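Every protein chain of the complex appears in place save one, which is left out.
Going by the order they are written in, the chains are A, B, C, D and E; count residues from 1 in each one.
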């Protein structure tokens, strides 16, 4: 797997490395390689899914919140072993990468995504749209998420939400 | 805000600067920072929203047309102060950046977008899809739109169109 | 048309050249310049449209399969001269470019796409979503597809599929 | 079911003594919707179909709708305009599946039955079969299998069609007021400057009412007040055809009653803002008077618009009981110069789905529809200007034209 | 049609001798859906509308629904809470089109009719017309054109409304069991910690049944068993209001019957896994007992939830016969410290559309709906705990509360 040389650490390559990170992240989910999902985060990394409404009203509740590798792994174990749901797949689009700031090795970025969900009989729908609000760090040459906050445009979830976004 | 160094003025950085411009543009709208929207255009810049049908038939009518900063500001003032509409938000995807030509400092580009609209109760829909057909100029190191023509795929607008695309 | 200098053949420019290739490809289709579509492929290039279901079950059937320039041209001739369908247009989004591998001058990549179809009266729908799984080669300084496999998320096609994806 | 198909509607009774109150059921009832197609749109009315200038040459056709029935409008070799239902007499496929084109004849692609430009069946593929096998028997007469024709009349470049033999001539249908009103606006050959459409999440009748509702203009659309620009005051007036079915509303450049608006309009910040670029408010007088706004409605679903220099026709298409589509055709005159065209483009910012003074109409209908569905028996009330259906000179503060629409609807529906 | 509007429903007859069997038709019949709006939601029931703490100040309003009827809840200058149908008395537009806000009065944007915070019509734009022309006649009385009001009662911070004069007082409606159950959970002033909603592709009643179905909990949701964590065993019990309409289900921290669950639960791999981070299972006792789970249902469509430290109210909104929306309002107490808030956020991973022990409820309703549509006469069967509608102490293996729901539904529907 050819990755962008990390020493070439200027804005140009940084942007491309983050593009590659985002691409790699969504393919890992869309290909159902969910056991690799926790590895995109630092050991004490945080992931949450909330709504624009809660976000703008300053309300703390998230639909999903994982803090630290253990909770990430528990999510996947539950998805694989405990929870019941109709088989379905995701297809992410991710675009509009914006690098908001860089300081003390933490890169703050924002991107938009749309997510198409497909059920096993073929029913396809726009399941979610929103933005990724991220804090990214370089972890010996590899970019990881110290924080990835998923802010959904809509408060509505169709049926259920089991696969991470 | 870390921006791509403008002196690195080759195709590589140009492409990334335009990516950054497009990203910044859509986040400005999606984050409801509409008062900043006119600043993406040159003082005599032009913005229009038309349809593929009118475009292909060579018909001049646009749904929205702004020429010069004044008309851009009037649009936003009307949106904030005069017009009535149900609260809603946009989430843009933008991709497929194509640089068509460069001459006399004017860069002609084309991109595709899709636009998801979300109403305050959570109803989400694919509100628009189409392309941005742009003329971009470097305005002391900052890229601005001398012209941004939004060509909608569909002639149909659901309910109303008040937030710029 | 300003293209990324091909001699600058490192990861950075490669990524951007593939971005440009993908952008050029979808605009060629979305602009209805379908006679140019075969030129994106090598003389013995292969194109196919299948479904995630067939792909994951290892089933060989595709909805469309073209091997070699002749079959590509036949598809377009049939579309222009023989087949009957209601006029409609495509608008592609393509994102999440992932470069899987490089060896013997063959670059293996993967991207996600969504495709909005618009009928002549304005009806717009999410017609398809899925991934491009590609083998790309540098053909005297120009990137071409030795293979482009379109894997649709859904087994369902609304009405008919006549324009290539 | 069968009874409905004969167009009767036994279960529904108008619940009030006149048309100054209307039950919400009329906006939400599936059966009523089905009957409307028969008794309103396929009844004794003239449906707007297209502009003559959209099909200038012999063989030019355009597809359109009358109610929700697909229609072909085509100009024949003699230059006459014909309108037919876009449904093949064989198995019912759309004969034309493209929005416009030029043809020598109308050939259905399914089995290649061919009609002339007047809708007569001229050829049936394999009518004699193959090798003497199959094909048609003698009982089949082409003359009995043409496309269903509409009667057509053209007035000032507008093409109208009716399904009924009983519909009176168009000029009588419109009445003198509307005839002269149309005359006033469509004074020269027309040129289409562009199209767009707007989806309403509401029953078609709510948008028709909105257009006949001269009362809401300065109250819902506060762009003028907000920016303190010359505004369509609540003066002016409305006229109504003797039938009550059609109307026109107009305002002139005389601001007598501004203070009253100021007194009334609690919502908009009076003149708090000013337009940085007032280009789009400029009015190039071209119709020989200083009427700034003139909205004309022709029953059931046509609107003719003059707002400053924005000329348009708006065609409303019902799309089921809860949805409708408004197709805007923006007009100029054949002899517009480039500057005038650019001016119309600029002023067009005022109208349409993104129009400063019209976008709200897209929202309010859906709000009524949502509120309507939960109580079908509840009644609206339209008390402005009393209960009569009469013109009003010097004031547009009346709902007379809306009451007139309901008179027309009830007459068509025999309800 | 008309008959239906009077609320009768001649064609439908309950096909079984009691409510232990239900025909699938009740989930798929459009007419029944329409009648439900009238006879259940607009009938003699108390609909949950919002939380008092969502509109703390005079002029604060929130829009909500009772059944599928849009409602405004607003606190007036006197601090009283008023609820009105969100439908203008004039032409029926939504008066409030934003989800929440603070206003001095309720002004409809369409024609600027103005209502006070109790729903009385106080002003009609241009009531006197312009220059003496147009406007209202004397027959128009403001007092006859107010917004439709609901009766309101507030209990423990929950705001309820009813359309009917006949509905008994809220406390009597709830009954002693539910009153004390609510008392137990909502012990302090509430604070909203967040919102989300969930779309069910099923009739609203299927989700109501799911909540009253204490039988499914440990069978459908096997998170506890899978991870071998302290689990809501099938002990505990349920209580049912005397009316049979409401219920509560509870479990305590006493695992007497685990082996029985083990014996029963074939699907989940017993304790095969362990949580790497059990934070979200931690229970900070705060209600003075060690009840781990307490689900309360108030007829027709409210659920009050205590699952460990996850407090929430869930409001169900019918959206046509085949769809419904569940609005989750996640709660804490006013005096929660930051640590407690963070704990509630963590434990919230258990519930909601993404909740480890609740997500399945979003799926099963849709599965019933899909299977139901093809055979309207087929009957479900609810034999658990016999056919009676009675409480159960020490076991939640009963469908008594579901049978109770159908008793309530039939009483409202007079079926």
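Keep this in mind: contacts are C-beta pairs under 8 Å (C-beta built on N, C-alpha and C of every residue); 3 or more make two chains touch, one makes a residue touch a chain.
These figures come from a predicted structure and were not determined experimentally.
Just so you know, the chain we are not showing touches A, C, D, E across the whole complex. Contact with the chain that does not appear here is found for just one residue of D:28, D:69, D:82 or D:162, D:69. Only one of C:34, C:63 or C:137 touches the chain withheld from this view, namely C:63. Although one chain is not drawn, its touching partners on subunit A can still be listed: residues 84, 86-87, 120-122. Interface with the hidden chain, as seen from subunit D, comprises residues 1-2, 5, 37, 42, 67-70, 85-94, 97, 107, 109-112, 114, 125-126, 129-131, 133-137, 139-140, 145, 148.
Contact between subunit E and the unshown chain involves residues 11-13, 24-25, 29, 31, 209, 215-216, 219-220, 233-235, 256-257, 260, 264-267, 360, 363-364, 367-368, 370-378, 380-387, 392-398.
FYI, only the chains that are shown with their structure count from here on.
Touching subunit C and subunit E at once are the following chains: A, B, D. Closest chain to the protein centre (all Cα atoms averaged), using per-chain Cα means: B. Centre-to-centre separation between subunit B and subunit D, using Cα means, comes to 33 Å. If each chain is reduced to the centroid of its CA atoms, subunit A and subunit D end up 49 Å from each other. Shown for subunit A are the residues in touch with two or more other chains, namely 12, 16, 93, 95, 114, 126, 155-156. Those residues of subunit D in touch with two or more other chains are numbered 197, 220, 360, 363.
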